[in-house]
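== chain A ==
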Amino acid sequence: MSDLLRVEELKVNYYSSKGKVYALRGVSFNIKRGEIYGIIGETGSGKTTICHAVMGFIGKKADISGRIFFKGRNLLTLKEKELRKLYCREMALLPQSIASLNPLMTIGTHIEETLRARSNIRGAQSLKKKALDLLMTFQFSDPKLVYRSFPSQLSGGMNQRAVMAITFCCSPSLVIADEPTKSLDLGSKDSFLETMDRLKRERNISVLIVTHDLEVVEKVCDRIAVIYDGLFVETGKAGDVMSMPLHPYTRSLIRAMPKNGMCPTWGFAPSSLENNDSCSFQPRCPVGRRLEKKHIVPSPVMVGKDHLVWCCDVKG
Partner candidate 1 sequence: MRGYLIRRLINTIIVLLGVVTLTFFLMHFTEGDPATIIALDKYGGQLISPKVIEQLASEEGLNRPIYVQFFNWLKLIGKCNFGNSLISGVPVWDEIMLRFPYTLELAIISVLISSLFGVSVGIYSAYYQDGWLDRITRLLASVKVSIPNFYLAIICVLIFSVKLKILPSFGCDGPRHFILPVLVLVISQIGFTIRIVRSTVLEILESEYVQYAYIRGLSTNRILFVHVLKNALIPVITYISLQFLMTVEGAIIVETIFAWPGIGKLFQEAILGRDFTMIQALVLFFAVLVCVVNFVVDILYLAIDRRINFL
Partner candidate 2 sequence: MIKKIQPKKLIYKPYIYFLLFITIVSVSPSTFSPNSPYVTDVSRRFEPPSATYFFGTDELGRCVFSRIIYGTRISLVTGLSILLLSLSYGGLLGTLAGYYGGWLDEVIMRLTDTFMSIPSSVFALVLARALGPGLGNVSIILSVAMWPGYARMIRGLISDIKNEHYVETAKIIGLRSSYILVKHILPGVLPPILVMATLGMGRNILMISSLSFLGLGIVEPTPEWGAMLNKGITYIRTAPQIALFPGLFISLTVLSFNLLGDQLGDALIGNTEHRNIFMRGLGGSK
């Protein structure tokens, strides 16, 4: 099966008032069709930058290098016009908050305008029918009511589902979700994850989920990557990584989960102002802390099928 998305050596630098910020320092991964890929990291690790880079939102004020292949085409070489043609039809970004809905327009209008712009459906009747079908797929008990409603008349969870419906209306091949469960309560979170799973199975849609919530990862991801300070530290199948975490950082994340005792990770988050070969996690690593000199990050070691880890403490 060929890859839907293949990212190679992606590097992104921003310029801030404090200097150059190395948001991504060389990240590579691939996503197959019908696969849910999760990227886990803390705030500032660079995960949102990955989303922006794939969608082409990195502006002219930042440096970006590497290759992002989507269905064989390198997105970084495309002009803006070409890139925009892909939006919502092939690649879609699922927005985080429901403020993304125009308060003066009904849900129905949102869906229909997207359909009109991004698909071949024309004619008021067919548009409306498709919109109502879509709403039913997303388990709205009364699609007609939601179709006529304004965002302010629906609950937060319903709005969230509405946003999902709008994003999926043209069946994009890849959906990028940046912290989709951030503002959801437990009930909505569960239903969101269920929907993700269902879409994957029924429509073969791939999803790139960026999150810091390991529960999401556990329940719904096929493969995951753990990112720290702009670099991946461990990648592999979700089951493998969660049951047998190899990198000390991954281990600390899992220990910090509420059900595992919520142990905090010692130390401070790294500043992204430096770019060198040494391991950024060393100051916080139970093993690395005791060592005197700075470690150079080794090449990835493959442990088991598809499970990669970048750690000096792990042998092949």
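In this section, a contact is a pair of C-beta atoms (placed from the backbone, for glycine too) under 8 Å apart; a residue touches a chain by one contact, two chains touch by 3 or more; residues count from 1.
Selection criteria: all candidates are chains of the complex that A comes from, given by their letters.
Since this is a predicted model, take the numbers as computed values, not measurements.
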item: Selected neighbour of chain A [touch, this complex] from 1 or 2; value: 1
item: For the chain A and candidate 1 complex, residues of the former touching the latter; value: 55, 84-89, 92-93, 95, 97, 99-105, 113-114, 117-118, 150, 152-153, 166-167
